[in-house]
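The complex appears here minus one protein chain, its other protein chains still in place.
On to subunit A.
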């Protein structure tokens, strides 16, 4: 329990009770597929300001590292922020060991620049894997502003498909691809996007969010057609406020800090190969910690 004595800045109502906010409590948790989970976190200040495309940094516990996760949704009334994460390493595994009613150690945001969606009338939103969790709120916002939204979402296999109904609700057309063809149509998101473009669809912009390699190939494809493409970058971060440069990328030949200048960038200007190399910096350390964490949790 933490003392929060600010008044609600929108309504101006002073909150009398000192312990009105149970810090970063997990109010809802569900599993979306075997490796991807959804959590709704009590964080009223962040919920009030969050916009699609922004992210939070969290720490699970006292010894925890700081990890960035994009805000998947928010509820300004309830004061909650939704995160959707894939269990890929020690920290996400530890995060997933928490349940409704538990609290996170730290949860800070909203960070980064919100996605620009103003003025877009026809957009293709491309999501890959857990990146769909970030693509969804953008598709939703575009849909709410009456843009035509074509969503292409890709997964490795049927069991990993997430947010299908949600995407369907905000898309004028939804194409689901799986690598192995167990659901939707077989193939990559780039195949589907190419078909849409060749069919004569005119897009103001393509927004691609997913693994670096996917975004790289989407950007390569759209460059051929001269379609503006925005990608959401996900480099290694520590503070997320611009004080360390751990998240730096080369964009159009210049060094940018993804946490303050991004995470959205022009996909035709990003040096993806460098970004992919930089993400692998701590691969050995992470592997070691993941194995240690698995060992720990499996025993427990």
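Methods note: a residue touches a chain if its C-beta (ideal position, glycine included) is under 8 Å from a C-beta of that chain, and two chains touch if they have at least 3 such contacts; residues count from 1.
Just so it is clear, contacts and distances are computed from a predicted model.
Trainee: Given the choices "Cytochrome c oxidase subunit 1", "Glutamate synthase (NADPH/NADH) small chain", "Sulfide/dihydroorotate dehydrogenase-like FAD/NAD-binding protein" or "Electron transfer flavoprotein subunit alpha", state the protein name listed in UniProt for the chain not shown.
Mentor: Matching the unshown chain against "Cytochrome c oxidase subunit 1", "Glutamate synthase (NADPH/NADH) small chain", "Sulfide/dihydroorotate dehydrogenase-like FAD/NAD-binding protein" or "Electron transfer flavoprotein subunit alpha" yields "Glutamate synthase (NADPH/NADH) small chain".
Trainee: In the whole complex, not just what's shown, which of A:168, A:213, A:281 or A:294 touches the removed chain?
Mentor: A:281
Trainee: Can you work out which residue in A:65, A:102, A:164 or A:201 touches the chain that's missing from view?
Mentor: A:65
Trainee: List every residue of subunit A that touches the chain not included in the displayed model.
Mentor: Touch set of subunit A with respect to the missing chain: 3-7, 9, 12, 45-46, 49, 59, 63-66, 90-91, 94, 105-111, 238-239, 241-246, 248-250, 255, 260, 274, 277-278, 280-282, 285-286, 289.
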